[in-house]
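Worksheet: the structure to be examined is printed underneath.
Just one protein chain is left out here, and the rest sit where they should.
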Amino acid sequence: MMPSLTAAEVAALVGGEIFHGPAERPISGANSLEQATPTDAAFFGNARYLPALRRTRAGVVLVPVDFDTAGMAADDPLRAATLIQVENPTLAFSKLVEKFAPPAPSHAPGVAPSAVVGRDVKLGAGVSIQPQAVIEAGAEIGDRTVIGAGCFVGQGVVIGEDCQLHPRVVLREGTILGRRVIIQPGAVIGGDGFGFQLHAGRHIKIPQLGGVRIDDDVEIGANTTIDRARFGYTHIGEGTKIDNLVMLAHNVSTGPHCLIVAQAGVSGSTRLGKYVTLAGQAGIVGHIEIGDRAVIAAKSGASKDVPPDSVLFGMIGEPIQQARANLVNVRRLPKLLEKMKKLEAELAELKTLAAETGGGRRLFGNPDADAASVEA
Amino acid sequence: MMPSLTAAEVAALVGGEIFHGPAERPISGANSLEQATPTDAAFFGNARYLPALRRTRAGVVLVPVDFDTAGMAADDPLRAATLIQVENPTLAFSKLVEKFAPPAPSHAPGVAPSAVVGRDVKLGAGVSIQPQAVIEAGAEIGDRTVIGAGCFVGQGVVIGEDCQLHPRVVLREGTILGRRVIIQPGAVIGGDGFGFQLHAGRHIKIPQLGGVRIDDDVEIGANTTIDRARFGYTHIGEGTKIDNLVMLAHNVSTGPHCLIVAQAGVSGSTRLGKYVTLAGQAGIVGHIEIGDRAVIAAKSGASKDVPPDSVLFGMIGEPIQQARANLVNVRRLPKLLEKMKKLEAELAELKTLAAETGGGRRLFGNPDADAASVEA
Partner (left out) sequence: MMPSLTAAEVAALVGGEIFHGPAERPISGANSLEQATPTDAAFFGNARYLPALRRTRAGVVLVPVDFDTAGMAADDPLRAATLIQVENPTLAFSKLVEKFAPPAPSHAPGVAPSAVVGRDVKLGAGVSIQPQAVIEAGAEIGDRTVIGAGCFVGQGVVIGEDCQLHPRVVLREGTILGRRVIIQPGAVIGGDGFGFQLHAGRHIKIPQLGGVRIDDDVEIGANTTIDRARFGYTHIGEGTKIDNLVMLAHNVSTGPHCLIVAQAGVSGSTRLGKYVTLAGQAGIVGHIEIGDRAVIAAKSGASKDVPPDSVLFGMIGEPIQQARANLVNVRRLPKLLEKMKKLEAELAELKTLAAETGGGRRLFGNPDADAASVEA
């Protein structure tokens, strides 16, 4: 059962004040302005959602302290809601979301009967091994870590304390996880790097004998893949957060606190500094360095070393001002082409004129002829 | 055993007529012009496949009613085939494909002994739970739904009737599926949204407490990921079809009957209208609206609201006519640069000429001097 609060209790919880609508209205959920029903609370924190606000069916809406109902039409559905003024609607709403959230799934400590645990595995205190998981020989799992249903933990893998592996994660042999690492379902850590040598017309596999080291407080998204190193370790620095379907190739290393957004890819041996952001679908070539705090924009590339604090945009990764200027300039081309035509016409006319006048004598290489003959 | 038909039986099945070659030829498969062997039927429905047609080894080829063999060389392998004229070769071929297809794998109702089913799970009539699947506490599964081998169905997940989950699909807690939903292997529904707040130099996780709601007749491709909402639901509208390796972020919502092609990605809270098409590798920023029937071309982006019926192309998502014009104009640049050089030269010449002639007196600010002094 979800908890239920009155609008007045909601106001008290978020430290706000009701200034419109009934205080006794029962609220049992938190949702967006667009999805909310009359038993939900919603919030209005950004002017771009004004149309959604006016249409909302939410029972309670958290609004900024300077909000009033003067601008609303008489028939705006919002008029039916209870409105609560708060300092910061976005933050206040987070409290409600947590209040109304369903309880997270519980993972009782212990090893599920259907899990398979190899020899010489060390399990810390309070570890939970969920159904159908496979833990291979010699793995070590830190206190309170949860290994989700159907996960695979390869031979000798080391996992720190308080980690959470969601279902169907694969950690191949040679993977080392720090503490409080969260891995979403389907991620694959430690697949072979993509390395081949062309020999007599065939691509011969270069052994990929290293591993993957993931530091404390890293989060890795669903179905993301991080390849093992050819030697040594592919390395993800402390606190770096990685979204879904990201590809990090062999021997990549990231500094701490990077953000790598969905579907971005980094080729082999490239090194990211700290606080680097790769936006969605960004792609980075191999063997380069991305400086601290650099940002590679969505869908953009980087093909050579990137200085710290740069913001790159575009397929070939130009500084964003340059890339934007290029775009603007390209759009000016139709006008430029037109002007060019006009200039050519005018110039031709002037030349004709010059030819017709005395100037023409010089222009056409006959300085001694008189003007009249040019006109003939 | 595959069924075997004579060419005459094939003609009868598709409602066509043999106009070339033997009628008794035995046919036991359907394949493309290029892959077909003498016991296969193939079809020719598009002029671009003419070279493939002439080279085909197929035993039977379905051709349009206006097709004749006049244009074929005497030694074209096609001459050896039996040709059947039909109204619509593509549609007719579909009948053959279904006739010759191997039987689909059968999924007997019941729970495989190796599957793990939690407490308080409700299974409808004729439900099939395949080997190694994990169904957590409180889940509800509708009549005749098949849960493939190794799938994970989280706590309290609700699945409608006649759904098919192929192997290794993950549905985390908070996921709700309508009826007749098909999910290809490896898809992950309900992973945490990618939300963090920078605080004292660290990215602090914003709880992702919502779920994912998927309406009737949706299909989801292999290894695609759809994240749970921060609150409320990420929502996929009725009849929308999603290809492989697509990423839909938290709180995204799609209208009904959209097509989202492989490797496309949509950032958080963006809303798609109905009949929207995102082509392969398209990428959409967060918090925007894509109008009904809009098309975002392959590899293209959209970074602000998209009006209905738009067709956008290019990394920054310009109307396709504009984007094409840009490309054409950029290719004109070499000629433009040349013309510019020519104009500059001509203009310089004219100026020299003007300076040398009487005009020069004015041009160089000495209107009273005589021409001779300028030339000195």
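Think of it as A and B in the order they're written, each chain with its own count starting at 1.
The criterion applied here is as follows: a contact is a pair of C-beta atoms (placed from the backbone, for glycine too) under 8 Å apart; a residue touches a chain by one contact, two chains touch by 3 or more.
Quick caveat: nothing in here was measured; it's all calculated off a predicted structure.
**Q** Using the document's definition of touch, tell me which of B:Ser28, B:Ser114 or B:Gln322 contacts the absent chain.
**A** Hidden-chain contact among the options goes to B:Ser114.
**Q** With respect to the chain omitted from the figure, which of B:Pro77, B:Gly138 or B:Pro185 is a touching residue?
**A** In the complete complex, the chain left out is touched by residue B:Pro185.
**Q** For the chain not shown, which residue from A:Ala7, A:Val111 or A:Val170 touches it across the whole complex?
**A** Of the listed residues, the one touching the omitted chain is A:Val170.
**Q** Given the contact definition stated above, which residue among A:Gly21, A:Gly148, A:Pro256 or A:Gly283 touches the chain not shown here?
**A** Counting the whole complex, the residue in contact with the absent chain is A:Gly283.
**Q** For subunit B, which positions touch the chain that isn't shown here?
**A** Looking at subunit B, the ones touching the missing chain are residues 30-32, 34-36, 48, 93-94, 97-98, 100-102, 104-105, 112, 114, 130-132, 148-150, 166-168, 182, 184-186, 217, 219, 221-223, 239, 241, 243-245, 257, 259, 261-263, 280-281, 298-299, 314-315, 327, 330-331, 333-334, 336-337, 340, 343-344, 347, 350-351, 354, 357-359, 362-363, 371.
**Q** Residue-wise, where is subunit A in contact with the chain that is not depicted?
**A** 114, 116, 132, 134, 136, 150, 152, 154-156, 168, 170, 172-174, 186, 188, 191-192, 194, 196, 201-203, 205-207, 209, 223, 225, 227, 230-233, 235, 245, 247, 249, 251, 263, 265, 267, 281, 283, 285, 287, 301, 315-316, 322, 325-326, 329-330, 332-333, 336, 339-340, 343, 346-347, 349-350, 353-354, 356-359, 370-372, 374-375
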